[in-house]
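Just one protein chain is left out here, and the rest sit where they should.
For chain A:
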């Protein structure tokens, strides 16, 4: 219940239609008898009306497509996938990072370290399963080299496999515990995939003698070049295996 005479709060509540019928009548009665208070209340009402009119304009801005819920959902989805990507990258890092300390020594002593196994892991994840978006897609074949050069200075040129029908289509950046890595995916007309993998040799500067290894249906060719370790991974069947043999020489 409001007071008599009405408090200033009651007057605001009156302006904002927040009073009961009885209370409103009580205020109106009071305002009739007190013209200078009534003038103040009317001024508040006029201000409120003026604000409603003035601010109506900004309801009429042209729509911003970025704010549409569908667009926002899509962006959130992409971000989630990108977080997935860093999770996958971490897995790769753990794969080789797990070979730290005494484990690595043991394995080295047993000469059991599988060189460039991260290249193989990356190929399985990004090429075969293809569940992650590329960081870079090729428009022209010369673009990819420029893009790689931005991240790896003075690295070997990307192998030109056009003779065998393979062209670079996309690239992904990865982090490993040896430093940043990149995987360039090549495809041919039949959709066969070969990947080129580059990363720094790591703090121990562990350079590799040229070699290759077969793991299931995949063949990995690896070598070290100026400043980086390299690998090519592709199907182990005859034509591509032969092709892999020729790169990096």
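Just so it is clear, contacts are C-beta pairs under 8 Å (C-beta built on N, C-alpha and C of every residue); 3 or more make two chains touch, one makes a residue touch a chain; residues count from 1.
Note that contacts and distances are computed from a predicted model.
Colleague: Mind telling me which option in "Probable quinol oxidase subunit 3", "Extracellular solute-binding protein", "ABC transporter permease" or "RNA polymerase sigma factor" is what UniProt lists for the chain we can't see?
Modeller: From the choices "Probable quinol oxidase subunit 3", "Extracellular solute-binding protein", "ABC transporter permease" or "RNA polymerase sigma factor", the unshown chain carries the UniProt name "RNA polymerase sigma factor".
Colleague: For the chain left out of this view, which of A:29, A:73 or A:242 touches it?
Modeller: Checking the options A:29, A:73 or A:242, the one contacting the hidden chain is A:73.
Colleague: So one chain is hidden, and I want to know which residue out of A:32, A:59 or A:238 touches that hidden chain in the complete assembly.
Modeller: Per the contact definition at the top, the residue touching the missing chain is A:59.
Colleague: State which residues belonging to chain A touch the missing partner chain.
Modeller: Chain A touches the chain not shown through residues 8-9, 12-13, 16, 18, 43-44, 47-48, 50-52, 54-55, 58-61, 63-64, 66-70, 72-73, 76.
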